[in-house]
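As you look at this complex, bear in mind that one protein chain is not there, while each of the others sits in place.
Letters A, B and C mark the chains in the order given here, with residues in each chain numbered from 1 onward.
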Amino acid sequence: MSNKTGGPVAADLIADLAAASRILAERGVVDGFGHVSLRHPAAPGRYLMARSLAPASVTPDDIVEYDLESNAINANGRASFLERFIHGEIYKVRPDIQSIVHSHSSSVIPFGLVGVPLQAMFHTAAFIAAGVPVFDIREKFGATDLLVGNREKGAALASVMDGKDIVLMRAHGSVACGPTLQTAVFRAVYTEVNARIQHWTMALAGGAAMAALDAEEGLLADAINQTAGIRAWELWRSTVRAQVHW
Amino acid sequence: MSNKTGGPVAADLIADLAAASRILAERGVVDGFGHVSLRHPAAPGRYLMARSLAPASVTPDDIVEYDLESNAINANGRASFLERFIHGEIYKVRPDIQSIVHSHSSSVIPFGLVGVPLQAMFHTAAFIAAGVPVFDIREKFGATDLLVGNREKGAALASVMDGKDIVLMRAHGSVACGPTLQTAVFRAVYTEVNARIQHWTMALAGGAAMAALDAEEGLLADAINQTAGIRAWELWRSTVRAQVHW
Amino acid sequence: MSNKTGGPVAADLIADLAAASRILAERGVVDGFGHVSLRHPAAPGRYLMARSLAPASVTPDDIVEYDLESNAINANGRASFLERFIHGEIYKVRPDIQSIVHSHSSSVIPFGLVGVPLQAMFHTAAFIAAGVPVFDIREKFGATDLLVGNREKGAALASVMDGKDIVLMRAHGSVACGPTLQTAVFRAVYTEVNARIQHWTMALAGGAAMAALDAEEGLLADAINQTAGIRAWELWRSTVRAQVHW
Partner (left out) sequence: MSNKTGGPVAADLIADLAAASRILAERGVVDGFGHVSLRHPAAPGRYLMARSLAPASVTPDDIVEYDLESNAINANGRASFLERFIHGEIYKVRPDIQSIVHSHSSSVIPFGLVGVPLQAMFHTAAFIAAGVPVFDIREKFGATDLLVGNREKGAALASVMDGKDIVLMRAHGSVACGPTLQTAVFRAVYTEVNARIQHWTMALAGGAAMAALDAEEGLLADAINQTAGIRAWELWRSTVRAQVHW
């Protein structure tokens, strides 16, 4: 694999990517851990992601370029996230995905630990209605530290996604993806909210059926979210801008 | 329908309406989405609502006037909320209602997904004791994006209200109404709090009866809330004023 | 009853009482509603409480003196809380109580709606181990607005307390009392925390027994709380002081 860059990236796109880290921290989706990436806009074989750093602290200067083997192209001594392979391996097999969020948001984790599927409880989390696969690293790799710390593990994770834009990771967290940075962030935020709603809905239901979105409703509502969701992004983005002036 | 305005509206009323958006955001009732409207004080065939914008960002300059068909009277290029028809169609059939809040507040959503009625758990949410209808858009419109995006859907929603001041929307959110802006905001805030309390009460009850407010207690307590509730409004309103100076 | 004051009260005591309102708001025990009172330090037949105002807004100038019939001694046009009779009637029959908090804190309300007793889950809420009576206003007064809006209702509430320092009010809220302002505030704060812990403990227990504090442990731990609890008060009081400079 070449160590050539995919080319320069517009400063405002880099700033948006750095802001996305802070947005996810502010919304409680990530804490000291978690990361968000963006496929290089001009070079589909490259992606952009912060160096290993708490999401709330990321600035544009922390953004590093990677190839799809998750080798840093321009690290200049900056450390990389151990789990960057989640991003590289998904981008490799899913050309439709342009942005990826990995988090440990706490309401979502239970759905990776028991055989109860996460479902779409409201239109804002519509993309969930397509189905939510669960990746158990133990199946292929036995006892591990649970981290997706190499290409083989990243590829195994990507392989269970089966065309979906979300995957839960047993005893670890989840991944939400999208065709734009804004949509990936939006989906990560509302996956956590949706999980919280589903916990209460299942408690109320006591085993009875829930009128969740069906697959067709999910497709129709998700299409709207991809445009109307920009309203939420603009609010979140402006909050970051007011704090850091970029 | 005429494109004539219902006439000028006092600046402090417009400011209160803009502040209501921020209050609802601050109280966690709305996030990037949701809206609050007020019937025009001098023209019952008109209502006032923010342009399409995150509630936490609304200013008096964002308030637009609509007729009851939900056509903007004075948009001047400002975009309208897709779901403004919720407001127009309710105002059309319910002359007693002067203000409407639409939200996706997360504790309320479960009650629209299972056959368990929302009940009034404490006097502050007394208006719930009159009963809480659920609107399932699928019944009349089949698979949709779940949004009340035209007059027909708005009318269908309004038709299930049956004289109540609240309606839940399956897999979407809810609507709370009142005879004043202050009461509609108050009810939206305490509907969310009440839902949270009911979740825990039902978990405790384990199937046994709950001593919720009955209909008569609901009427008596709601009458008090409509005057005593101004104490909460004044607190919330002063907090917004301290931030934005209007 | 005389309209004579119980005499001047030290300014720092008045400031502490005003600060207590803000502390309770800051800790989520009260919101736009709720109140805290203090028996007059020199005149047991008088008590001090804010005028009708959201707790987060109370200043020393808002403190009014009442006799035990809950008549204002020095209102000077300031409006009184509708439910001041809770305070007056408890002070009348419980000379050991010097301070009272009334709130609608949301985790506590469920225990007034179903036949499940609130129990002491940890030493900080030890005073609960003595037992927690529930007042249902409907038993004596039929359908009401739920408010303790006159002396007769206040007396009925006080009569179910049976020597305890806490009473739940069905479909309304609760009252926590103590021999000092600091202890009453402390108990109100930790009653809410304790209720939250008990909800989760009961969910875990699934009907099995919980190793709550027994009555003897409750007495021993509560004695410590009345002195060690001052550490929490000092933290909370200093936070208010930093905001308002009194």
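Convention: contacts are C-beta pairs under 8 Å (C-beta built on N, C-alpha and C of every residue); 3 or more make two chains touch, one makes a residue touch a chain.
Note that the coordinates shown come from a computational prediction; the quantities given were computed from them, not determined experimentally.
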item	value
Omitted chain - touching chains that are shown	A, C
Residue among A:Gly77, A:Pro95 or A:Gly115 touching the omitted chain	A:Gly115
Contact with the hidden chain (one of A:Leu13, A:Ala54, A:Val160 or A:Ile230)	A:Ala54
Options C:Ser57, C:Thr124 or C:Ser174, residue touching the unrepresented chain	C:Thr124
Of C:Ala10, C:Ala75, C:Ala228 or C:Val244, the residue in touch with the unshown chain	C:Ala228
Residues belonging to chain C that touch the chain removed from view	120-124, 126, 193, 196-197, 200-201, 203-205, 208-214, 216-217, 220-221, 223-224, 228-229, 231-236, 238
Touch residues of chain A, complete complex, unshown partner	31-33, 52-54, 56-57, 82, 104, 106-107, 109-116, 136, 138, 143-147, 170-173, 199, 202-203
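We adopt the following convention: only the chains that are shown with their structure count from here on.
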item	value
Number of steps on the shortest touching-chain route linking chain A and chain C	2
Same-site or different-site touching of chain A by its copy chain B, using the half cut	different
Angle of the C-alpha superposing rotation, chain B to chain C, to the nearest 5 degrees	90
Distance from the mean Cα position of chain C to that of chain A, given in whole angstrom	46
Cα-centroid distance, chain A relative to chain B, in whole angstrom	33
Overlap residues in chain C, where contacts from two or more other chains coincide	none
